[in-house]
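For reference, the structure I am asking about is given below.
Heads up, one of the protein chains got dropped from this complex, but the rest are sitting where they should.
Here the chain labels run A and B in written order, and each chain numbers its own residues starting at 1.
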Amino acid sequence: MASSTVVSVVPTQSVRWRFRAFFRDWKLVTGVAILLGLLLFGLVGPLVVSEEGTRLGAGEYSAPPSARHPLGTDSTGRDVLAMMVYGTRPTLRVGFLAGGIGILVGVILGLISGYYRGPVDTIIRSAADITLTIPALAVLVVLASFLRTTTVELMAVIVALFAWPWPTRTIRAQTLTLRESGFVSMSRLSGRNDLEILFLEILPNLLPFIMASFVSAVSGAILASVGLQLLGLGPILTPTLGLILQYAFEYAAIVRGMWWWWGPPTVFLMLLFIGLFLISMAMDEIANPRLKGAAE
Amino acid sequence: MKKKISVLGLGLLLIALLLTSCRPATTPQVIESTPRTVEVTRIVAGTPETIIITVEPEMPTPEPVDPERARTLILGFEGGQVASPDIANPFIPARWPMISAGLHQAVFESLFYLNYETGEIQPWQAESYSFNDDYTELAIKIRPGVEWSDGQPFTARDVAFTINMLKDNPTLINGPAMEQWVEAAEVVDDSTVRITLTAPHPRFVLDFLSVQVWGSIIVMPEHIWKDQDPTTFKNLDLEKGWPVATGPYRLTQASSTEFSYERRDDWWAAKTGFHALPAPEKLIFIEQGTEDRRAAMLSENQVDGLPALGLGAYRVAQARNPNVVAWLPEPPYAWIDPCPFYFEFNTTVQPWDDPEMRWAVSYAIDKEKLADLTNEGSGLTAQFLFSTYGALSSLLEKNQALFEQYPVMEYNPEKAIEIIESKGYTRGAGGFFVGPDGQPLTLEIMGQTPSEGGVAWGISASLFTEYLAAVGIQVTPKLLSVSAYQDAASLGDFEARQAWLCGSVTDPYTTLNAFHANRAVPVGERTDYDKGAGRWVNEEYSAIVDQVAQLEPGDPHIDELFTQALEIFLRELPAFGLYQQVRIVPYTSTYWTNWPTSQNNYIHPPNWWMTTHQFLIELQPASQTASR
Partner (left out) sequence: MNLVYLLRRLVTFLLIVWVAASINFIIPRLAPGDPVAAMLGRMSQQGASVAGSAQIIESYRQQFGLDEPVTIQYLKYLAALARFDLGLSLSNFPTPVTTIIMRALPWTIGLLIIATLLAFSIGTLLGALLVWRSTPAAARTLLPLLTVLAAIPYYLLAIILLYLLAFRFNLFPVGGTTRIGSANELSLSMVLDVAHHSVLPALSIVLSAVGGWMLGMRAMMVGVIGADYLTLAEAKGLKQRRIFLRYALRNAILPQITGLAISLGSIVSGAVLVEVIFSYPGVGFLLYRAIQNADYTLIQGITFFLVLSVGIAILILDLVYPLLDPRITYQRR
């Protein structure tokens, strides 16, 4: 499934006034609001909910929600609310870390590849294609088994390994087109060197795409990391949303009707993705205003 | 403005809808419209405890009239999908999991079957066995009338052929074992085999020919195998009727997820009147899938039995399908698997070569909590490294004084700290102990990765880290894939590990022998998997084990010797028991009855072992009126 939005570019205008449209765009506002809300949940939550609840055997086993455990407990006695609250930050951290690394690598490689063309371009493009072709699962399972225990940061790096090809392709495509555009030719004529053109002219125009790609990369990274954890390959000592789901999966929580166990992380992830998606759509529209009038 | 309805609003609506659909809804033919709560009393650590479970509204039972289904027995098999469902050769590694998907339960038979409940070795293809005085010669008499599925008689020639074949091929499973123990296997006459052993081994039949755990050596027909290369022979060709075996069923269809068998009405046992034909005319083994799927299938009577089911899922199935039964009628419902979990040290690694430090670790771990957490509150600790079946259970009871002297089950973190401090450790950064040489006190505990072994390994790893940190030991969990784990254990590339031991079930020798000094090869050389990985050497202990080796199972002297060995073991503590593997083996009596349960314990209940054969042939069809 396409994990990034590839948008055709409409260059020429300065980007600054478009950002002012930020706050008038309900999608962006809502998306950011959701994200901030979830982040707040993860930041404020630990101040309110005790970490004791994330310990194995903290409460009764498989208990439905009650006053003591507002979201009930899982089959290892852990308080689901505590797990959610303490698991939010690591989950978000993996997503943003992996997405961030992916984007950083993607932008740099994409810029170089698209601007300089030639053999460098071929190498980078082929590397991206190869990375996309190799079944991620094989590498991820092997890597995870190679490292004795995975930590959140390690998992982010592993996921980032597969997060960079799409942004690279996208940025490269945009750079290719931008490179031929008027203002770049002007800059070249006025004597600016390549690096200056890359970072002062092209990059700013790519910002909306970069942001859109970043948001997609983050979504993809969270999806991938939760998937990895479901397979049992993620960090096991830190609570994360993926860990909650892994245990729920193993203990057949759905068939047992333990909605308080598998429901909250699912809803959380859904909200997270919806928020990211809204932001991404808003970014698309900033990059390409024609999208605005076209559809919701 | 065009639209007022926002994506978000509709999205939230959808979420709400999804959430409401998760509540117990009313179904068309419902008996009650609200979920009811039921109080269930269970025994936890000896005291009754009442918990409340929510019971879903009952589903209507299926109409019991499908004649096809009523004559078919359907069981689940574990091990996942079979990548290559065309291998019926029980001596090569690729046999698994296909072999336990019906082949060694219903098609192949064993010379003897060990019955855990009676503690006796029941002869089947064989009629009897006898040793000479010093247990260096074994004579096995074959039961008259046993026939292969192609009509040829089953004779001593087949037995001798199989054993010699194994002896000559070290890549075959049990090949090296036969090479080690068997001098020669000779045919005395058509119904007698004489096996000459290289050294006295009174447990030869128990260990290799009687399904001590899971399986045993399966005798192959000489007339089919003599021209084949046993290391590559697949032994499967439905046209030719292969695999040729003596069991009451024949394989009719094999795929990655399903295996079908049909009853052979010319089964030798029915022909000779030794035993009636089994009731199910058709057998199907299907890949059991995930826990959700298993619970669903069992509730719907789509399977008659499964290799395992979790406690919570079992309760769900039970609530929906009142015909579901397991070994015990009350929680924890489970049967005890013969392979308990234990904690083992690599005794060549400092400072764990010091028995007192090992005792400190033992004191630091709350084994009851660990047992409970890995089994939703109803686990069982393992006092010693075998399961508590009849004979072994009484053996442990007789030695309670030793367990009091050496309290291996005690959880006492203060004592642990005392011991460590007495060794000269002082608290350093983070509250962890630092040795007199400045080295921090660390322990790397090896386990399996949850992706292959299940979340229980993750739970253990978390708990070990927590408990040992509380006494100042810094733990690094090392979770590996199954193959890497086995490799590391075998090569001694670990400091401590959680492991399981499939050893003794009726007689303590096998478990005791797992710690014999002769297994302690240097680190870097391979040991025999679950035995000897800790490389513990104690000559006194080994000498006692050697004595036990000479005695026949059941000999009263064994008890004394066991006490002596146990004393040494507990004193040195190269390993200590953690918890029993309890597993619920569920069956449903909608179509078939006379399942083995604790109240009907004519045999032990596993349906993925060769001994399944022994109750497969005893099942009775459920009468139509008793289906509810």
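As a working rule, a contact is a pair of C-beta atoms (placed from the backbone, for glycine too) under 8 Å apart; a residue touches a chain by one contact, two chains touch by 3 or more.
No experiment lies behind these values; they were computed from the predicted model shown.
> Can you list the shown chains that the absent chain is in touch with?
A, B
> Check the options B:Ala319, B:Leu443 or B:Ala484 and report the residue that touches the missing chain.
For the chain that is not drawn, the touching residue is B:Ala484.
> List every residue of subunit A that touches the chain not included in the displayed model.
On the side of subunit A, residues 1-3, 5-8, 117, 122, 126, 129-130, 132-139, 141-143, 145-146, 223, 226-227, 230-231, 245, 249, 254-255, 262, 266, 269-270, 272-274, 277, 281, 284, 288, 290-291, 294-296 touch the unshown chain.
> Which residue numbers on subunit B touch the omitted chain?
Counting over the whole complex, subunit B touches the hidden chain at residues 2-3, 5, 7, 10-11, 14, 18, 21, 25, 27, 68, 72, 74, 78-81, 83-84, 86-87, 92-94, 96, 100, 170-177, 179-180, 212-215, 232, 234, 253, 255-258, 260, 282, 284, 286-287, 289-290, 292-293, 296-297, 299-300, 302, 337-339, 451-452, 480-488, 490, 500, 502, 525-530, 608-609.
Rule of thumb we're sticking to: only the chains that are shown with their structure count from here on.
> Rounded to a whole Å, what is the gap between the Cα centroids of subunit A and subunit B?
Measuring from centre to centre gives 43 Å for this pair.
> In the complex of these two chains, what residues of subunit B are touching subunit A?
3, 6-8, 11, 15, 19, 22-24, 51, 54, 56, 290-292, 294-296, 310, 312-313, 315-316, 369, 372-373, 376-377, 449-452, 454-455, 458-459, 461-463, 465-466, 476-481, 484
> Hey, which residues of subunit A end up touching subunit B in the complex?
Residue list for subunit A touching subunit B: 26-27, 30, 34, 55-57, 60-62, 64, 75-77, 141, 144-145, 148-149, 231-233, 236-237, 246-247, 249-259, 263, 267, 270-271, 274, 278, 296.
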